[in-house]
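Only one protein chain is missing; all other protein chains are in place.
Let's turn to chain A:
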Amino acid sequence: MTAEESATPGERAVVDGTPPVTELPEGEIPSGGPGHAVLAGVVPVLLGLVTMWLARDLGLGTLTDPGPGLWPMIVAVLVLLTGVGILLRARQARDTEAFTRGAVVVVIAAASLALYAFLFELVGFEIPTVLLLVLWLKFFGNESWRTTAVVSVVATAAAYALFITALGVPLPHLIAI
């Protein structure tokens, strides 16, 4: 993918003047196969079973005097049943989306956020914030190095001003003003 391909409406689209060009969004999201449809049913079934097992240990009590486990048990049975229902209809289901190669980006993105949270308390919020923004802007967003540098530094300073100076949130930070 090049920068030209990622051009946004701003670059090609013109608000006033130029003759209008119409394009449909390309690359419709591929729908998931039978595997995805089955997975959509298996997850509720497992969640239901685990919750039922945990709820039983909490103590069900009676209907007159419900214990802490009764309500979770009722809901867990409901979830289990919906899971079974989804499995039964999995063959006809058309409402899932395939995990594309882009899913790798999603996993990396989530991992970067977890790492951000981890570093946050160790070294203050400034350095992890700049690093996070660089990763997202440059590597996920394919922005130029110049945009990346400007946006990440300005945004970090703005976050400092908003959260620490204006709202008085005690964020762990290195730079004291």
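In this text, a contact is a pair of C-beta atoms (placed from the backbone, for glycine too) under 8 Å apart; a residue touches a chain by one contact, two chains touch by 3 or more; residues count from 1.
Operating definition for what follows: contacts and distances are computed from a predicted model.
Chemist: Which of "DNA repair protein", "Membrane protein", "Carbon-monoxide dehydrogenase medium subunit" or "Transporter" is the UniProt protein name of the chain not shown?
Modeler: Its record in UniProt gives the absent chain the protein name "Transporter".
Chemist: Taking the full complex into account, find the residue in A:Leu60, A:Ala93 or A:Ile127 that is in contact with the omitted chain.
Modeler: Only one of A:Leu60, A:Ala93 or A:Ile127 touches the chain omitted from view, namely A:Ala93.
Chemist: Applying the definition given at the start, please give the residues of chain A touching the unseen chain.
Modeler: Answer for chain A: residues 1, 5-18, 20-27, 29, 32, 36, 39-40, 43-44, 47-48, 51, 54, 58-59, 62-72, 75-76, 78-79, 82-83, 85-86, 89, 93, 95-97, 99-100, 102-103, 105-106, 109-110, 113-114, 116-118, 120-121, 125, 129, 132-133, 136-137, 140-143, 147, 151, 155, 159, 163, 167, 169-171 touch the chain left out.
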